[in-house]
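The structure's right below; bear with me while I get my questions together.
What you see is the complex with one protein chain gone and the rest in place.
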């Protein structure tokens, strides 16, 4: 060992303990190069950028509370007699799953709280993902290079729905059992394979003795495992791509402006976890969720009115409720369209939003990276499509609660159902057109603002008696922010004759693309933003108006 | 497509990105990016008093959190798990759940609030730009990777030795089939089990409520009764599976009100027995309106007319509720005259 080495190790010996531990770890894990890239990573500040964090944190809360619940829950369908502390169920026959959930709720101290935190977090997790996804959609954050991360997020949303559904079914109460029965009916409706899948899933006839145990491993292991992987991938990509930002002074496609991870975002994001957890804990203290004791144990011959799934399945429930009862019998077989069409539609509606980024990039033909977010108004067709999609989703939710709409607003359930049936077709179209018009109107207003300045509301009377409103010219920051967005020109079909005079065939897909491109960026579908010349002409020509 | 080029005049003005750089307004382009605005100080940055106030607020929040955790532990130990309290406007609730939730929530929330307040008021709030680098690799890296891959592929000789390639693909394709095979024993094959229920000729209809066999005179016009087959007890091994198919809904109509001829034939003195399981997706349908003779499903609102062969008059169900043919045995009890003639419950592919 050389002297130099000795000196160095002695110097290290005097370094603070934390540094020595870090050095030790770096020698084995190479953490310093990782930290170099990430410790002072910049994140922009905007409340809507924290929606994803709401999802991440509620996911972590769900895992923490879920692990606790597994310590007490018995995923078994063996019938037992109840002898716990809830009087109105004394001596009733019920599955061990239901019995142990009652035990958690009434006899484990804090068990009810953890159960309620788990369930409330699940509802908030899904709601958060929905809103986060819409934020990403309406600001165009799904564009290159983030398409894959969009798909990761979408998969998380869909898997979250099914994880939620399997978890909701575990207590084996009358409400969730009714939901499982519905699932069985939906599976049976699948042509050719339906009956077999149902028998394999339930271990024979419904309800059988197996589904709680099977749903349990799906709910606590299979789906959350996949989701955890996707969440990690989602986060790595967020770090790798760096966060998007809204247009503004100093913000370009080539930079990201904000504050560093250490210390500001460490404190803000870390603190936000505790804020989310704390808020949900308080909600679990004051609002009751899924009181399975009031619903009673599942029996296939009992039911309660108001049989609905948790909100995230409400849209599927709605599709099933307002579908007419079509059934076709042929050659000894039955095609249960009344159930199967909603099942397919469920996938189609969700799939439509998932593939949208790829459709849009095909229409624009844009291959460049986008890190500056769009304001929804500056992408009227996309915004219109998004609102139309939400409308379909909301119509489904209304349909899924049609009985409660009927009782609470003194309407006829048949009328509500018919209203929903019509809205399913009319609603999205109206929403699309209205949204697009609003967007164009807002674009026009921006146009005005850039050219003529902000309306101050001050009315001035000129010497010759004319009244005018004083317009205050915008600052350069504002001018830049309002004109920073990029506008596409509609695509055209290229020359049909090449340089050698040989005619080429125009493919159908190309024609379609041009048509769509015109629908997106054609003359009436976006307002050309003001040019420098226009601005100069107005500001210098007439003087300030 | 013209598209992706950002119009020249809107490209950011060349500027020093250093923080606070004030660029002179571009005379040529009024829309040019003026660069990051200069940083403005917060009160806490210039006034040590204010900073100390913030420090105290953060410390107070952290202290509150500690107190709340102590409160949590005290509540856990001190409050009996079955104690009920009335809290306005929530109602009668479990004291333990309320106390634990509030203390835990406060403990967590105060940590978060403290950390965020600290970050917002005392940590540097200077906005700094970080450069982005294109995600795509530079051309030479790209070329290198392609070349390396081609080299590797060539060395493996996979392209040349087709026999290896094809048999390997074959093996890899087949091997997952073992996994699929292993799923076979998840459940039995359906066979005809969906077509049969416990009902058979001579089975008495037993009242769900009293567990006694029903007599025709027990069933009044306008009443609603649920029945199960004789011999099926709640403690039976297969009670859940059997009741899921055999549950029966019994109503009595004035024979003159029955519009469907087969329904009348299969009834006994106006007493009709229909499957309680909805033909849509299997909810126990039983919202019987005795004046209209309609029965509504609480799950998806399929509506059936019990005076007309239980045909569907609204909603997503695809076919009528199956009817059980009933009569009276020698001792005067209602009995089934056979099983249902068609499968009960939701439709399926093999139903026909």
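By written order: A and B. Residues from 1 in each chain.
Basically, contacts are C-beta pairs under 8 Å (C-beta built on N, C-alpha and C of every residue); 3 or more make two chains touch, one makes a residue touch a chain.
The definition used in the following text is that contacts and distances are computed from a predicted model.
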{"item": "Record-based protein name (UniProt) of the chain missing from this complex, from \"Cytochrome bc1 complex cytochrome c subunit\", \"Na+/H+ antiporter subunit C\", \"ABC transporter ATP-binding protein\" or \"Phenylacetic acid degradation b\"", "value": "\"Cytochrome bc1 complex cytochrome c subunit\""}
{"item": "Residue of A:271, A:342 or A:530 touching the missing chain in the full complex", "value": "A:271"}
{"item": "Sole contact to the chain not displayed, among B:286, B:307 or B:323", "value": "B:286"}
{"item": "Residue in contact with the excluded chain [from B:55, B:125, B:230 or B:308]", "value": "B:125"}
{"item": "Option touching the unshown chain, where A:287, A:328 or A:348 are the choices", "value": "A:287"}
{"item": "Touching residues (missing chain, whole complex) on chain A", "value": "45-51, 53-54, 87-92, 105-106, 112, 116, 120, 123-124, 127-128, 131, 174-175, 268, 271-272, 275-276, 279-280, 283-291, 294-296, 299, 301-311, 314, 400-404, 406-407, 410-416, 419"}
{"item": "For chain B, the residues touching the chain missing from this view", "value": "40-47, 84, 90-94, 97-98, 101, 116, 120-121, 125, 207-210, 214, 217-220, 222-226, 251, 284-292, 294, 296, 298, 303, 314"}
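Assume only the chains that are shown with their structure count from here on.
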{"item": "Chain centre separation in whole Å, for chain B relative to chain A (CA means)", "value": "15"}
{"item": "Contacting residues of chain B [partner chain A, same complex]", "value": "1-4, 6-7, 9-10, 12, 17, 25, 28-37, 76, 81-82, 90, 93-94, 96-102, 104-116, 118-120, 123-132, 134-135, 183, 186-190, 193-194, 208, 226, 228, 234-235, 240-241, 243-245, 247, 276-277, 280-287, 298-302, 312, 314-319, 345-352"}
